[in-house]
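With one protein chain withheld, the remaining protein chains of the complex are depicted in position.
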Amino acid sequence: MISTQELEYDRAVTKSYTELRRETEARDRSLRDKVMSLEEAAALVIDGDHVALGGCTLSRTPMAMVWALIRAGKKDLKVSRSITSTEGDLFYGSGASQHILTSWFSQGIVWGVSKVMRHYTENKLARFEEWSHMAIGLGYRAGAMGIPFMPTRTMMGSDVGERVDDKTHEMNCPFTGDKLLLVPALNPDVALIHVQRCDPHGNAQIDGLPFMDADIAMAANKVILTTECIVSNDQIRRAPDQTKIPFITVDAVVEVPYGCAPHECYGVYEPFLTNLDAYADLTGKDAAAGVAEYLERYVHAPASWNEYLALLGMDNVIDATIRGRSVHND
Amino acid sequence: MISTQELEYDRAVTKSYTELRRETEARDRSLRDKVMSLEEAAALVIDGDHVALGGCTLSRTPMAMVWALIRAGKKDLKVSRSITSTEGDLFYGSGASQHILTSWFSQGIVWGVSKVMRHYTENKLARFEEWSHMAIGLGYRAGAMGIPFMPTRTMMGSDVGERVDDKTHEMNCPFTGDKLLLVPALNPDVALIHVQRCDPHGNAQIDGLPFMDADIAMAANKVILTTECIVSNDQIRRAPDQTKIPFITVDAVVEVPYGCAPHECYGVYEPFLTNLDAYADLTGKDAAAGVAEYLERYVHAPASWNEYLALLGMDNVIDATIRGRSVHND
Amino acid sequence: MTDTTRHSKSELLAVMSSRLLKDGDTVFAGVGIPLLAATLAQRMHAPGLTILFEGGTLGPFVVPGELPPSTNEQRCTRRANMVLSNTDVLLLLQRGYVDIGFMGGAQIDQYGNLNSSFIGDADDPKIRLPGTGGGNDIASLTKVIVAMLHEKRRFVENVDFVTSTGFWHGGSSRADSGLTTGGPAEVVTDLAILGFDEASKRMKVLALHAGVSAEQVRENTGFDILFNTDIETTETPTDDELAVLREFDPDRVYIA
Partner (left out) sequence: MTDTTRHSKSELLAVMSSRLLKDGDTVFAGVGIPLLAATLAQRMHAPGLTILFEGGTLGPFVVPGELPPSTNEQRCTRRANMVLSNTDVLLLLQRGYVDIGFMGGAQIDQYGNLNSSFIGDADDPKIRLPGTGGGNDIASLTKVIVAMLHEKRRFVENVDFVTSTGFWHGGSSRADSGLTTGGPAEVVTDLAILGFDEASKRMKVLALHAGVSAEQVRENTGFDILFNTDIETTETPTDDELAVLREFDPDRVYIA
């Protein structure tokens, strides 16, 4: 059942400017080496935190950090993401989170509606707080800009809007008289973001679809980067146009090749389809038992992330890699 | 003297959503070849238009279009730019604009306060409407996002804010109680933007400092691109990460090598310092006569933009080019 | 009956939808029928049609046989003109740069409201569906074409939950709620092309596909549907149209 603690959390969703500035000022935002292990980074996340995930659906999902948080036994996380795929199932199934704020939640269109999401929400074991895709993006953007809300013209006149209307306000524009919806800022406690490359300070470069990651990093009170590859600060300085997340926002850098598996990382690997099909089969038969079995076998049993990758299988790793690189061959 | 027409313009600075959408819908936003001459592009600008300029101070100034607008005898333009340099002098001096909205207006720090700006404003021949740098950026951003204002925490408790308080509103945030300033959206009639490269449809790629150009393009009702180089659509599609302005916002593409001269274009040429020093000397002695002489000699007399470049001098062109390329040699 | 020997229902939806798209349009499209229809339109009569994907892609090329599996993965970016954040591509809707939002739907009602969130009571649902994604944003901010199969369980009097707003409670209620632009333009089904009554905003039949009777439409609609005074009959899909669809989806993933 859903705890009252979470409901209280929601009432205070928008931080006052004084609190936002105080939190930011208290951080060590200095230029320093932030490289650490998955386990060390997981220790930066506190039970009850609002954790925002970068990427979207099957793309640049910070899966290795999700995996590490579950292994570390985190609880009561409030998770937000633009669109949620199998990582949401794992949060529900492990009990690490009973509250996901997202716009769409299922493994992916081709696999139909997630049986795990259905099991947990229909049985009221967990909340799926639904906002429109753009409203979530505007919440992160307001948070990134240091303002308490973003005015918008979406989500009015709908049940999606009415269902969260205790968290929004409507106003008449003092300039034009237009009716506007004010979407509250999202300032996550922690952002988990996976990138193609970053330096040890956390200057991160992202190739391909940028999703909401830059805004999430700027909005959050703590940023954990996982990266396919740590590069020198000199490499970053050779292409400052490509830097999407500045080091001043970053608290941890973890080098995790294939850190999104079985999801994709643009230009590096496409989704591990064999594994995703198997997961859909497993959870399709019995959602609760299926996700529990998956968690035991793939999250808890392996001694390390590399051992997890070995369970996914070398053939699948190489196949996903060949397909991933195909964007450079068109 | 400043006309009352301009004052009326200001009162209606923020477009209603209905008007904004109607204007955008009425445009031909289709995929088509938009390549034309400077003169043809100048004809798209109508007397009285609000014209926003991309770039900042001496960087990526759309000088060739400014030059073409003055030659075409445009009048009553309301000009906006983040920071305004010598192009602002030329607008005032030519009479093309008597109203510039900007945050800082002079040739550049090393040349001191612009004598031309002083002459025209102190003698009330033209208006310099001063907003903070960020407030201008937020105005363009609100315009780009299709919202009528952007909330912010700057420009309160200052004479800069009080001097334009007929154009802003204050509100208490319904979420936090914080006092906020609402900066009105800027939706220019025309944006003039200079880029390193774009295709004939107007998909534009920008290297180096991006300034406010992407927001200005998205906010405007018409976009005129000048470009160092027209490239094929295939070239654009090889690096979609680098596209900063999508063709759907663009109405004209003009290929003008050295289109920012005597200002700079990142990676291509640095400012033409000899010319800028000479301009400062000329206008420093007698602002009105100096700018008139400059306009006659450099704007009206040459038969073409290339002839204008020839007046700047081959030595200066090559010198600026060598310095411009130096960013690739560090 | 429509001629099911020449084409599938999905193919009929894709062809009929594609004909509603105009050259030069900018179309927000999901994968499946919307993307196939947009791609078909590009090949047949609208070479300058631009596709937007919710994941952040502007103007991708779709390669025959390589339809992307969703709108948010790298396959959607093949030779695109631009990639941008989801927030920024969705903001194109709000700014007014999108001509058509092209959506599918699980459930639609007499006012064109779409449901993709809950079957049953939202507080105690029979089925929790995946949710709005960008559907609510598209439906709130631009003109929408919906393509879906014409079945009584899908065409209901009032949807269980309004995920993506059509004409809300009818009349001027959509605009009154704050949604002053956009709204459902046409609904394309395997039986008919539907529009909406100007004043009441209730759904009405504009055209029937060849061989379909008004009775058939009534039988497959869960509410009292209006009929235009002049009901046209659509042209059947041409061989060229069907050939293009099959070229793009050779494995018949979406057109089966």
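A, B and C label the chains in the order they appear, each numbered from 1.
Note that in this section a residue touches a chain if its C-beta (ideal position, glycine included) is under 8 Å from a C-beta of that chain, and two chains touch if they have at least 3 such contacts.
Since this is a predicted model, take the numbers as computed values, not measurements.
Visitor: Among the chains present in the display, which ones are touched by the chain that isn't there?
Guide: A, B
Visitor: One chain isn't shown here. Among A:S114, A:T227, A:T249 or A:N275, which residue touches it?
Guide: A:T249
Visitor: In the full complex, which of B:L77, B:M145 or B:M212 touches the chain missing from this view?
Guide: Here the residue in touch with the unshown chain is B:M212.
Visitor: Please identify which residue in B:E19, B:E170 or B:E307 touches the non-displayed chain.
Guide: Selected residue, touching the omitted chain: B:E170.
Visitor: Which residue among A:T24, A:S37, A:T274 or A:S326 touches the omitted chain?
Guide: Among A:T24, A:S37, A:T274 or A:S326, only A:T24 touches the chain that is not shown.
Visitor: Check each of A:D241, A:D277, A:E293 or A:D319 against the chain that is not shown and name the one that touches it.
Guide: The one listed residue touching the chain not shown is A:D241.
Visitor: From the listed residues B:G137, B:P188, B:G202 or B:P240, report the one that touches the chain absent from this view.
Guide: Touching the chain that is not displayed is residue B:G137.
Visitor: Touching the absent chain: which residues on subunit B qualify?
Guide: Looking at subunit B, the ones touching the missing chain are residues 56-59, 82-83, 102-106, 108-110, 113-114, 117-118, 121-122, 128, 130-135, 137-138, 140-141, 152-161, 163, 170, 178-181, 208-215, 264, 266-267, 270-271, 324, 327, 330.
Visitor: Since one chain has been left out of the picture, which residues of subunit A touch it in the full complex?
Guide: Touch set of subunit A with respect to the missing chain: 17-18, 20-21, 24-25, 28-32, 144-147, 203, 218, 233, 236-237, 240-241, 243, 246-249.
Assume only the chains that are shown with their structure count from here on.
Visitor: Chains as vertices, touching pairs as edges: which of line, ring, star, complete or other describes this one?
Guide: complete
Visitor: Looking at mean CA positions, which chain is nearest the middle of everything shown?
Guide: A
Visitor: Please work out the Cα centroid separation of subunit A and subunit C, and write it as a whole number of Å.
Guide: 29
Visitor: Report the inter-chain centroid distance for subunit A and subunit B in whole angstrom, where each centroid is the mean of the CA atoms.
Guide: Distance between chain centres, rounded to whole Å: 38 Å.
Visitor: Counting only residues that touch at least two other chains, what does the list for subunit A look like?
Guide: Within subunit A, the residues that touch at least two other chains are 152-153, 178, 180, 208.
Visitor: Scan subunit C for residues touching two or more other chains and write them down.
Guide: Residue numbers touching two or more other chains: 57, 77, 79, 83-84, 91, 94, 180.
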